[in-house]
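Right, I'll just put the structure down here and ask away after.
Other chains of the complex are left out, but the ones given are in their true place.
Letters A and B mark the chains in the order given here, with residues in each chain numbered from 1 onward.
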Amino acid sequence: MPDDAFAAATAAIIAAGQRMDRFGWVPATAGNISVRLLDGTVAITRSGGHKGFLGEAGVIRVDLDGLPLHAGDRPSAETGLHCGIYRRFPAAGAVLHGHSVAVTVLSRTSGDAILLEGFELLKAFPGLPTHDGAIALPVLDNDQDIPRLQRAVESRWDALAEVPPGYLIRGHGIYVWGADMPAALMRLEALEFMLACELEKRRAA
Amino acid sequence: MPDDAFAAATAAIIAAGQRMDRFGWVPATAGNISVRLLDGTVAITRSGGHKGFLGEAGVIRVDLDGLPLHAGDRPSAETGLHCGIYRRFPAAGAVLHGHSVAVTVLSRTSGDAILLEGFELLKAFPGLPTHDGAIALPVLDNDQDIPRLQRAVESRWDALAEVPPGYLIRGHGIYVWGADMPAALMRLEALEFMLACELEKRRAA
């Protein structure tokens, strides 16, 4: 695998971080971003640092178990959640994790799923050719023990007939994936938009 | 018709998409934008893709029935709604379709119209020289069958003494038109502003 692929993935991650920052979805050190390379390794943001101001040094390379390819690189603990998505879904090529106000507030006041229905933007999701469908977006309890959290995520996936390409962690943030970075970003925007509408609906009620 | 006109229309569409993105009105693949050319054909955004990051390849040319002039171009299904506006209103030179949170939430909690009154910005609309007038902005039910949706829009128009230059589709978005792109953008901003005020009023109530 030539370094060109890693450089291109890094550029896509830097640009995604800037856009997520513009929307306020990566406050402080929040969030992390990754791209799967053709050789099966993963380019992912390093632990710490602001995701709106990433430089090339802010992206490292790990294998599918989250182990760094270069000794001394320190992956974020949440690298395990990215790798869990890549291992389970061969079609996943990019993963985004952000913290928005809507995600944080709604995940804290919801049960184990948030139902999104009646939105035109649902057409952006697999198995939902029309706006008449619905997505039950899983909400998991937060846990600093990432392997245990990943096991909880997998149990939830096992119980679903169709797994939506995203889930929330309560009081923490959202994970979304797609075939590549543009697809992942568009799904993130679609989910954040629908969650912003849900929050607004609860206010006005 | 020289290609210059299509190039100018494309540039106007790209700039409009960037501005709509700045306001959060074209999340994910939402929205579409068109300009009528002097020869009666229409420059319109291609199906899919993010409207905040359009390139020249993102705009295609269709006739007033929505058929692409260049074989192989795939128009968005909603091209039919743009063409319906151009066929009905000879003065319409540009059409904008966006999804804002205010439009989405209000269209889902409203009946078949939203009454806007008492706003200075109503002066921007035809037949309303002062702020004392009012607009009943039509709200149509969403429908993935675009020809059927277009027929419902036309029935609504037929029943109105004066047709306001915009309508909402429930849970989906807004359509607005004007004599040219600046006029259409200003009407979109005026309507989005008044709808944002309406949403705020319902919150504070």
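Here, contacts are C-beta pairs under 8 Å (C-beta built on N, C-alpha and C of every residue); 3 or more make two chains touch, one makes a residue touch a chain.
Not measured: the values here are computed from a predicted model.
Student: Every chain here is the same sequence and 2 are shown, so how many copies does the full assembly contain in this file?
Tutor: For the whole complex in this structure, the answer is 4 copies.
The criterion applied here is as follows: only the chains that are shown with their structure count from here on.
Student: For the identical-sequence pair chain A and chain B, what's the CA-based rotation angle in degrees, nearest 5?
Tutor: Between chain A and chain B the superposing rotation measures out at 90 degrees.
Student: When the centre of a chain is set as the mean of its C-alpha atoms, what distance in Å lies between chain A and chain B?
Tutor: Between these chains, centre-to-centre, one finds 32 Å.
Student: Residue numbers of chain B touching chain A in their complex, please.
Tutor: Contact set of chain B toward chain A: 24, 27-30, 50, 99, 101, 104-105, 108-109, 142, 144, 169-173, 199, 202-203.
Student: Once bound in the complex, which stretches of chain A touch chain B?
Tutor: Going through chain A, the ones touching chain B are 23, 118-121, 124, 129-132, 182, 185-187, 189-190, 192-193, 196-197, 200-201, 203-204.
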